[in-house]
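One chain of protein is taken out of this complex; the other chains stay put.
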Amino acid sequence: MMQKLISVEGLAVRFFTRKGTVRAVDGVSFDVDDGGIVGLVGESGCGKSATALSIMGLLGPAGETTSGSIRFKGEDLLRLSPKEMRQIRGKEISMVFQEPMNALNPVRSVGEQVAEPLKIHLGLSGGEARLRAIEMLEEVGIPDAASRYDQYPHQFSGGMGQRAMIAMALICEPKLLIADEPTTALDVTIQAQIISLLHSLRERLHMAVLLITHDFGVVAELCDVVNVMYAGVIVEWGNVVDVFDDPLHPYTRGLLRSMPRAKRRQRKLEVIGGAVPSLIELPQGCRFHPRCEYVTKRCFSEEPPVFQLNDDRLVRCWLFEGRMKL
Amino acid sequence: MATVPVLIGVSILIFVMLNIIPGDPVAVMMKERISPDVVEKVKAQMGLDDPLIVRYFRFIGGALRGDFGMSYKLNRPVSRLIMQAFPNTLALALAAALVSWLIGIPAGVLSALKPNTIIDRAFMGFSVAGISMPIFWSALLMQYLFALKLGWLPVSGFYGAKYLLMPAVALGWSAAGTIARLSRSSLLDVMQKDYIRTARAKGLSEVRVVVYHALKNALLPVVTVMAIQVASFLSGAVITESVFGIPGLGRLAVDAIRTRDMPLLEGSVLFATFLVVMGNAMADILYSTLDPRIRYGR
Partner (left out) sequence: MAGKGRNCVPRALRQKVRAGLWQETISRFGENSMAMVGFYVIAAVAIVAIFAPLISFHDPYEINLRQRLLLPSGAHILGTDAFGRDMLSRIIYGARISLLVGLIPSFISIGIGSAVGVTSGYLGGKIDFILMRVADIVIAFPSLLLAMVIMYTLGAGLSNIFIALSFVGWAEAARVVRSQVLSLREQGFVEAAKAMGVRRRAIMARHIFPNCLPSLVVLFTLKVPEFILAEASLSFLGVGAQPPVPSWGLLVSQGKEFIFSAPWVVAFPGGAIFLVALAFNFVGDGLREALDPYLKR
């Protein structure tokens, strides 16, 4: 069995807003193995990004991690001082964001931004950092990297910008990369390129990836294991192939059905009715019951626990009662 | 550039406004009673009988050569009076600008970094006070306190750096309020941006995040306002100059109004507005050299 790189246990994140407390993440547990690729899938507003930001310690003033633990190489990140956390960010754990054009600083050259982690984490001089950054830019497939080093983000296309973001995140060869919707803002053809780039870089650098997306297609292409998240909790966990072939949770089924697929012939694209519930006032019982087609009486009042089907299959739904309860 | 048409419009507006008044400039010029014949003669000599449009072109032709005519009251070329006044105004403007930056930028930045704390509220209260303060009032109160009661500084006049301190603070404080508020809101805005989160995700210290990633973005719009403000100090230090007896451009305009000296008023207002328009143009240029998005095109 592979070793766990990061282990999230019972994580809860709250945001305090004018309208009330948002329970963005409400008891989430999952692991990422050393060198593994784990997907975290769900609709927008289900708490995926909050989970990622909580791991990075970047929730901001309105957010707070209220309980749980995040063990990274055996150490609980939530107990680290801000200074210790800074030494992990960008060096051990890096993050790639959704929109490269907004995530890059418009008034600093792309090269400077890519080289910056080298200077602060590894103490490289300007010249060394520059050389290394140009190498890295080449490695992520930016042609003519030496001259593009001095260009500014607005001179990059979206795809090139995302490559630069990836170069910046990986330049210190982190153990874990958190990619938050890395392809969502890009054209379909560019998406494929970025996915294959992540694939090859992960092989070479032997890093683990936590991929956050709403797109099951991206998960299918990249991930080993997938967590399906809904309204702040993980509703299904399993091997990507298993989940794809035999989705258990009604929400997962809905997600998969609403995905266009080339292989299977399909009459029309389906949608899951209803919308993600407000995370301020969650529905009683199962969080999914207002949208669920298999809803039973029990789902209205009692929140389902996690049932384990076999060694690598978990689901949070009353339909699977009687299996092993975790 | 829109600068030239704006300047033409400005000159037309000033000229028309000052030449449609019923008051007879010749009568203003000559204190004693004189016979109507003489008045008519002088008027013809000065070309005041010509149609408005002819007079405008004469005025603008002269202005382009730096000739604004003779002051009615002081009997000297307006351009020379302006050139004598300008260095004093320039000194005051630069000193006031320095005061406003030294107070305004740090106050705005600190407030933005600690929003809704006591520091923030204190600085912002101070800024609003600066904006709400009538300059003539704060100037007079400063004179009372620092010149009369404490005797630290001279009351008024303009004979050296010591004389510049109170006027610069009086003028600079009100501008500091604007700069502080602008820097605060701009930096608050920038701190919400995705690239600040990216910078934090790289493991940068908060100081580096602010200094290296946030400040340049946040201060870009402030720089523009600062440049425009210097221009407005150059042209609009009317009150400060009057209270502290500084013989600058603003005083010239006030004196011109008081003595109904039309060419002097025309010349000094046109020159002051020219400075503002040039200041704005320069602010644009400054902004585009500082912002790579404009420097290298979109």
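Each chain gets a letter, A and B, in the order it is written, and its residues are counted from 1.
One rule holds in what follows: a residue touches a chain if its C-beta (ideal position, glycine included) is under 8 Å from a C-beta of that chain, and two chains touch if they have at least 3 such contacts.
Quick caveat, the model's predicted, so the values are computed rather than measured.
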item	value
Chains on display which the left-out chain touches in the complete complex	B
Option from B:199, B:214, B:227 or B:272 whose C-beta touches the chain left out	B:272
Touching residue (missing chain; options B:74, B:94, B:254 or B:294)	B:254
Sites on chain B contacted by the missing partner chain, in the whole complex	2, 5-7, 9-10, 13-14, 17-18, 20-21, 125, 128-129, 131-137, 140-141, 143-144, 148, 232, 235-236, 238-239, 242-243, 250, 253-254, 257-258, 260, 265, 269, 272-273, 276-277, 280
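The rule is simple: only the chains that are shown with their structure count from here on.
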item	value
Contact footprint of chain B on chain A as seen in their complex	56, 58, 86-91, 94-95, 97, 99, 102-109, 116-117, 120-121, 151-152, 154-155, 165, 168-169
Contact set on chain B toward chain A in their complex	193-195, 197-205, 208, 212-213, 216-217, 220, 291-293, 296, 298
